[in-house]
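Missing here is one protein chain; the remaining ones are kept as they sit in the complex.
When the chains are written out, they are named A, B and C in that same order, and each has its own residue count from 1.
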Amino acid sequence: MSATRHALREVPAADRPPTASPSLVIALVGSGGDGIALLGDLLLRMAARQGLYGMMVQSYGPQIRGGESAVILRVAHEEVSYEGDRTDVFLCFRLADLKRFQGAVRLHPGSVVLLEESDAGELPGWIGASDREPYRYPFAKLENGIEVSGDPKNMLALAILCRVLGWPAALARETLGHRLGHRPEALTRNLAAFDRALAGPEPPSMPIQAGKAKGLLLESGNEAVARGAAAAGLRFFAGYPITPSSEIMETLIEELPAQGGVVVQAEDEIAALGMVLGASFGGVPSMTATSGPGLSLMTEMVGLSSMAELPAVIVDCQRAGPATGMPSRTEQSDLNHAIYAGHGDLPRAVLGIFDVVHAREAMYKAIHISERYQLPVFVLSDAYIAQRRQIRGPLQAPPGMPQRMVWSAGMGPARFELSGEHGVGPFRVPGSPEGTYLAAGIEHTQEGYPTADGAIHQEMNQKRFRKLEGIALETKDWYRAFGRPNARTGIIAWGSQYGLLREWVERNPDGRVFMPEILHPFPIAALEAWRRGLNATFVVELSFQGQLHRYLSGLTDMSGARSVARSGGMPMNSSELEGLLEEATR
Amino acid sequence: MSATRHALREVPAADRPPTASPSLVIALVGSGGDGIALLGDLLLRMAARQGLYGMMVQSYGPQIRGGESAVILRVAHEEVSYEGDRTDVFLCFRLADLKRFQGAVRLHPGSVVLLEESDAGELPGWIGASDREPYRYPFAKLENGIEVSGDPKNMLALAILCRVLGWPAALARETLGHRLGHRPEALTRNLAAFDRALAGPEPPSMPIQAGKAKGLLLESGNEAVARGAAAAGLRFFAGYPITPSSEIMETLIEELPAQGGVVVQAEDEIAALGMVLGASFGGVPSMTATSGPGLSLMTEMVGLSSMAELPAVIVDCQRAGPATGMPSRTEQSDLNHAIYAGHGDLPRAVLGIFDVVHAREAMYKAIHISERYQLPVFVLSDAYIAQRRQIRGPLQAPPGMPQRMVWSAGMGPARFELSGEHGVGPFRVPGSPEGTYLAAGIEHTQEGYPTADGAIHQEMNQKRFRKLEGIALETKDWYRAFGRPNARTGIIAWGSQYGLLREWVERNPDGRVFMPEILHPFPIAALEAWRRGLNATFVVELSFQGQLHRYLSGLTDMSGARSVARSGGMPMNSSELEGLLEEATR
Amino acid sequence: MKAKDYRSPLEPVWCTGCGDFGVLKGLTQALADLEIPPERLAVISGIGCSSRLPGYTRSYAFNTLHGRALPIAAGLKLSRPEITTVIVGGDGDGFSIGLGHLPHAVRRNVDLTYAVLDNGIYGLTKGQSSPTTEIEFKRTRGLAGPDERPLNPVLLVLSSGCGFVARTHAGNLPHVREMLREAIRYPGFSFVHVLAGCVTYQTPSYAQEIYQRCTLLPPEHDRTNLGAAMEAARGDRFQLGVLYRQDPEVTPEGTVEESVAGVWQPRLAGVSEDTAHEE
Partner (left out) sequence: MKAKDYRSPLEPVWCTGCGDFGVLKGLTQALADLEIPPERLAVISGIGCSSRLPGYTRSYAFNTLHGRALPIAAGLKLSRPEITTVIVGGDGDGFSIGLGHLPHAVRRNVDLTYAVLDNGIYGLTKGQSSPTTEIEFKRTRGLAGPDERPLNPVLLVLSSGCGFVARTHAGNLPHVREMLREAIRYPGFSFVHVLAGCVTYQTPSYAQEIYQRCTLLPPEHDRTNLGAAMEAARGDRFQLGVLYRQDPEVTPEGTVEESVAGVWQPRLAGVSEDTAHEE
């Protein structure tokens, strides 16, 4: 376990891999009213403006509004997609809220602790992990012992944090202006409070210098999914609100119409995917986004997409299931469903998202695959990625727009011609003269006419499944392998485990990691090649059943590979990972 | 291939296994109006009355009414659940209809052929396979070359077939009376026609003697599923019509109310399973039945059943998919869905039905498992079993009624207590004083209250999945293995392949077969034990992807086992099987 | 173009005497009247005997899933407004499994025409009761469940705020033609309730009975008066004609103007610092 006691920045220079970079973890704890989220957001925006990378995760209590609220923020000189599990700066407005964060917040001797001055009473033992005296400030305004509304606490805290981090107050004011510009009176009130706290007693310092990176971008996983899709040519979206995916629809409402696209809130998820297939039948690149319950509801419609050969992208922001489960918590347990659900034999592709940066790339690839091979493509995100806000580098323009092979008069082949390359034929877009045909979920002849002939059904299945061969060929390198090439301990994982494992290999010179970008069809040859020379293989995932492990066992010989799997909830952190690996080894 | 040239009854006495029994295959071909189905049904009823076993399958053209219609009927001295692939008696009312049956009907030198007298014109070559002169009779009434309505053709044919088979005319009259008793004038008309044809010229004979069996029962697969469930204590059914499962609901409408049960036709399959869960929440054994499209729609609701721990049985009469597919054709491609569908990690059990006789037993077991372990149980039938009519031996009373462990005041444990044996706790039935609790699809504490705590989620998953261990323990012998124990060629198959393979082992002394009754959790230890000593293993199924083969590969080492899989349509017959096995061996 | 030019090579598999034949004919006539080029036409259905109709038309036809024609058609029309889109289906398809989509399609008021071929039965699945099956018939057939009252689809659609509601009878070809023509012309969501007998699973006399129960709306009927329309819908006789027509001030919003070519233009979304920084 000792390895985990070091956060990234303390790794002795000697065995620190070149990519290692100084970073700071800031934890902010308060109650709903305290504006913790806004405070975290302002700090993250300031980081981006200073050329720093970083990310922020948030957690709420069950209450819709009010209740405890916490933010963990990390800023660093290189891209990070893991919030770290050691806290360098810890701010808490209310001693009472501390208990809940036992364990979640892990201090070290150098940690800076900022507390409410008037909060008398015993500090929990774990605060002692820091050798530095807690800094106390009167955030709350008291009138004979009772708290009354005074200066916005988050603004006072912003000023103090600027001083702790050594960040320019001017930048804070500017960012605040940017954020609250549309509410002038609020802005003045907040600036006043900010200035007051700047004048207060000197807080302990934990500086991080500005970085060199330019044009950094701050967005959430859901925003990145929405924008990545729009950038890849998406022009129709239909969805139904569901946590943690709703912001995908909300972002597209803001941004897609300006690009000539249409966004509809459907009456349910069946209708949402139905509308998507209708638009796709019209030749328009289309997608929907949902989470587990909606995903399950779409099952029949996915079969139609595959059978009628209508491109469709289905984004699933996984949450803890089954049924309604734990809507705000992350999990990786929709993999089986994405790969296997639906009556009958139907080809589909499944991609997984690593982090906010990868989200845009993944959406481009998903739309490309669905448009090129005319089938449904699932993109699996999860609550951990969807709800996180992350700073990323500047965007590159995509390599060119995804294309659907389009039919035109005189071209010849029937809509469902068997002979097309990879089983794909030119798509007849409504409006094309002489192109009329019958699309159907009923098994059909090459012309699309209904049939009950088993021989034709077999031919059509062959045609449709040839698409998977084409995809497998094209995507055989769609994975990321990192860590020392000759390392002898290997971890296979997918999706949001990416950030954690990126840092795991940095702390474990003898470790390497394989993460598929496409889960079905799986780049199995690459995996088999990668496994050569390993003494120990672990499959790490947030699924009680270990769905990835079981799935791989059906594709290749996994004997000896150990499943490191648990149910969803909080994402895994370094120390937990080390613990689970140790257990699995015993 | 030569093996298949013999139908059962010609297997040389020498290597004919003890269970072999004389049997006759009768093929009847006509058009919608000809009453072919009724004719087949009457013959089957007569067989049952004479102590003969048998079965009947039917096929229609695409037309809702009219169009060609064919019936294949087999009568035998022992139970059969395969209609055979050689025709002993062939009746055809219209030469035009013959072409379609090229291949479907396979005659042998001894076959009896009965044709319409007035049908001039060339006979197709394959009729020549019979050395016996076709018998011609004026079934159609002609007025100057045009067919006009005359005697019911099926009644004329009934008389002639009685003479061919050597069956008593009196029995035919009685059976006819039984069937048409409620329509006296129709009965007289039909009897008159019957008698007229009895007096006609002597047809060739192909006799089969009466059998010894008593109290034989004739029912369809869907009827057996409905009655088996009712007999096992089913008291609530909700469904939505869909081919090929509708007769399950229709049979229960007739029979369940008399037993104090309720049957509802819901507005869709989501509502159907919803109603089932509502009744089950009320403590009442409940089920629904559907086919692929409905099954896919139920996906989210199945998750609720598993999460809220509400017993539910879901019968799926598989048809060719995906999407609407080929509704009247059989397939075995819903296995993946049954085992894996649904977001999140959710335990469920999956059973498979072998034939009409097994259907009642399977339903008893399904209700037992769902009531005892409080989870959803899928029962996979298919069009081939569902629509077939089969003669079976007398029923035994079930070993005792399935029981749900019921809570009563003072009993103690919370509804979702972690500690229960196999993760099962006593069920709180509405009406029980002091038993009130909250059931939910939201993850919950032992009391049922909502939680977002990952640790509790993990504990609850452990509790719920312990059920699968309990089931695996109880069902480790739920399979059938037949053929010579030391045979070196093994076939693994499931569901409706049963009848075909029963006869395959009789013709292949070196073959044996393993068929699971429960597919998930799979009796894997039994399979591994059974595989010892095999030179060749084949997995035979009607699924393009070979879903069973792939699933087993995830459970055990299947290297060397060959997948013999094709899309659905017509069921496999002996000669096709032999061909596919040969191919797979090459 | 003539009516027959809107027919595909496919021969209907309907029973002789099925009401659906009349609707197929009436629809192709209406399309010919309106001179809609087949390549600008989409005919979309769910699953059922009636839902086989699109396959018999020369159009971009889509035989979708049971009960799902409405959202699929809406997706097409919203993204391809230049395509005339007609939806056909049965009473089971539209009023049972598909009912949840109907009031929303009406509210959304996308320019679609929805014709329900109502035979008061499930034809394709061989005669189970549908939401419009009358209790007596249901009783005599011993169909499942408590005594459901039949649904009044026309009243339901009016209550959802539909701007064009008509009823016709498949036996009255010129009337079917006229109603469908008017409905397709209407610039918004239009609903046509078509009484179409099932000769195979209804009591043989059914089509006849229904026909007896039909009357044309009286000339004095005010089709712009919702109250009057609801009155007419509630009458125990089937009143034929345009029960309600509300001329829409606005044509539906939120549709794209682009041609297909248009939507394929590559663009880079949300890359400016600002939008990227906005929440």
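Assorted remarks:
The rule we apply is simple: a residue touches a chain if its C-beta (ideal position, glycine included) is under 8 Å from a C-beta of that chain, and two chains touch if they have at least 3 such contacts.
Only a predicted model underlies this, so the values are computations on that prediction, with no experimental measurement involved.
Note that the undisplayed chain, when the full complex is considered, contacts A, B, C. The omitted chain makes contact with just one of the residues B:Leu52, B:Leu91 or B:Val262: B:Val262. Summary of contacts with the chain left out: across A:Asn154, A:Ser246 or A:Gln332, the touching residue is A:Ser246. Considering B:Glu117, B:Glu147 or B:Glu434, the position touching the chain not shown turns out to be B:Glu434 (whole complex).
When the whole complex is considered, the residue among C:Arg108, C:His169, C:His193 or C:Arg223 that touches the unshown chain is C:Arg108. From the set B:Ser59, B:Ser111 or B:Ser286, the residue in touch with the chain omitted from the display is B:Ser286, counting the whole complex.
The missing chain, though absent from the display, is touched by one residue of B:Arg45, B:Lys153, B:His358 or B:Arg464; that residue is B:Arg45. On the side of chain A, touch with the chain left out of the figure occurs at residues 62-67, 239-243, 246, 249-250, 253-254, 263-269, 293, 323-324. In the full complex, chain C contacts the hidden chain through residues 78, 96-101, 103-104, 107-110, 131, 145-152, 155-156, 158-161, 226-227, 230-231, 234, 250, 252-255. Touch with the hidden chain on the side of chain B covers residues 41, 45, 48, 178, 215, 217-219, 223, 226-227, 230-231, 233, 235-236, 238, 251, 254-257, 259-262, 264, 266-268, 270-272, 274-286, 300-301, 304, 308, 395, 397-398, 400-401, 428-442, 449-450.
Rule of thumb we're sticking to: only the chains that are shown with their structure count from here on.
Centre-to-centre spacing of chain B and chain C amounts to 37 Å, using the average Cα coordinate of each chain. The geometric centre of chain A is 42 Å away from that of chain C, both derived from CA atoms.
Averaged C-alpha coordinates put the centre of chain A at 46 Å from the centre of chain B.
Shown for chain A are the residues in touch with two or more other chains, namely 300, 304, 308, 440-442, 450.
Within chain C, contacts with two or more other chains are made by residues 47, 63, 65.
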